[in-house]
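Let's look at subunit A:
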Amino acid sequence: MAYLELDRVAKQFGAQTVVDDFSLSVGKGEFISFLGPSGCGKTTTLQMIAGFLDPTRGAIRLEGKDLTAVHPAKRGLGIVFQSYALFPHMTAAENVAFGLEMRNVSRNERTERVRAALAMVGLAGYEDRHPRRMSGGQQQRVALARALVIKPSVLLLDEPLSNLDAKLREEMQIELRQIQRTIGTTTILVTHDQNEAMSLSDRIVVMSQGKIEQIGTPQETYEKPASAFVSQFLGKTNDFAAMIDRTAAAAKLVAGSWSAPAPAGLNGAVTVSVRPERIGFGDAGLTAKIVTRIFQGNHWLFQCESECGPAIVIRQNDGQAQPAEGEAVRLSWRPEDMSVRARAVA
Partner candidate 1 sequence: MSMAAEERSARAPWALTAPALMLFVGVLLIPLAMTVMLSFHDWGQYKGIEPVFILKNWHEIATDPYYAEMFWRTFRIAILTTLLTALLGAPEAYILNRMSGRWKSFFLLVILGPLLISVVARTLGWALLFGGNNGLVNKLLMSLGAIRSPIPFMFTETGMVVALAHVMMPFMVLSVWAALQRLDPQIENAAMSLGASPATIIRRIIMPQIMPGVLSGAIIVFSLSASAFATPAIIGGRRLKVAATLAYDEFLNTLNWPLGAAVATLLLVALVLIVVGSNALIERRYAEVFR
Partner candidate 2 sequence: QQKTLYVAGYGGSFEKTIRDEVIPAFEKENGVKVEYVAGNSTDTLAKLQAQKGNQQIDVAIVDDGPMYQAIQLGFCGKLDGLPTDLYDTARFKDDRAVAIGIVATGLMYNTKMFKEKGWAPPTSWNDLKDTKYAKQLVIPPINNTYGLEALVMLSKMNGGGETNVDSGFKIFKEQINPNVLAYEPSPGKMTELFQSGQAVIAVWGTGRVQSFANTGFPVDFVYPKEGAATLLTTACPINKPNASPLAASFVKMLLDPKIQLVMLKDYGYGPVLKSLVIPPELGKMAPIGERAAKLYNPDWTVINEKREEWTKRWNREVER
């Protein structure tokens, strides 16, 4: 039986349907991420799971029991709010200690656990600081510590790391993973950071306009997107117009100067999609010119103008010489790295 179950949940604000027909079952100890464009209903869904918003339709069940019957205070949830929602009149330590107090943890143990939690988020020494006197990232970390310190059985995280730098974010990610593994916390993470979602989650829920587009493991959603939306949303994709030519002896798929044996089934006008990291610069293939070359640390991003339209190429910054802006290049990829679908011709 699923630990947490959302059954055809919907939420309307006035006339506007913000979440619709949302069904998901989450196993105990599972780590789920919600990914989707801004305004697609991630926070709303999370708030419904937390019990702060009532679903307009549908049911939410925790261990088979209807959630609306359980008071939010009794659900054992740890929540990080998108806006942090720290208690402005309490110090960092008091904020973190609050949940422990509610659980009647003894003073000594409380002090110890609060200290540890703050140290864990890198805020040792900030115990007596009030939220208004902290930086954005520090506040966010207090919110995180406050949610984690109670070792909740369900953790709902609404963009909990959005204001942290990469280093810290990674440490926190490791921390989250650890907690989830050791305590078996069921975690739902809302994030706009695909890397975060992919590296942390057991499964990813991709949402769009209040609806679920796909539920799957990170690799599934990335490499076998259920829809054009998912493929576009997760990472970048190049779409090239191509033709399948079955007139030749060996049937061929041709896109500009690039060609490969034709796949079975399709015929005529098609679109081929290739991830930018699968494209290499070679001697053969699409002719293209580098328009901009953007340095991104561990990789380079090339925006090219190819004979089949704009193309994006990502190359690992492996220290090799990279083509310069304005340079003419040929783009190629292996046939197994592309997906091909029929294209309507106007």
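Methods note: a contact is a pair of C-beta atoms (placed from the backbone, for glycine too) under 8 Å apart; a residue touches a chain by one contact, two chains touch by 3 or more; residues count from 1.
How were these picked? Simply put, all candidates are chains of the complex that A comes from, given by their letters.
Just so it is clear, the model here is predicted, and its values are computed rather than measured.
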| item | value |
| --- | --- |
| Of the listed candidates 1 or 2, the one touching subunit A in this complex | 1 |
| Contact set on subunit A toward candidate 1 in their complex | 47, 50, 52, 71-79, 81, 83, 85-90, 98-99, 102-103, 130, 132, 146, 150 |
